[in-house]
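A single protein chain has been omitted from the complex, and every remaining protein chain is retained in its original position.
The block that comes next holds subunit A.
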Amino acid sequence: MPQQFAQAGGSQQERPQDAAQENQGGQTRSDVEFDALDAVLDDIESTLETNAEEYVKSFVQKGGE
């Protein structure tokens, strides 16, 4: 069933009034975001070790639209 997209109470949303507040763990909202993004960067660490230019240049495709 479709999930609600409404702003209020959405667990994925950081509401503006939380910006200056701390959650129970003593972290600010921005700390939570930074930690999560660091975890994401950890996940893709091996990608960050590959040759970026080769990867990018391999994608050439005409014939759009």
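Methods note: a contact is a pair of C-beta atoms (placed from the backbone, for glycine too) under 8 Å apart; a residue touches a chain by one contact, two chains touch by 3 or more; residues count from 1.
One rule holds for everything that comes next: contacts and distances are computed from a predicted model.
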Complex member absent from the view - protein name from UniProt, among "histidine kinase", "Pup--protein ligase", "MoxR family ATPase" or "ABC-2 type transport system ATP-binding protein": "Pup--protein ligase"
Absent chain, residues of subunit A that touch it: 1-8, 10-16, 19, 29-30, 33-34, 36-41, 43-44, 47-48, 50, 52-65
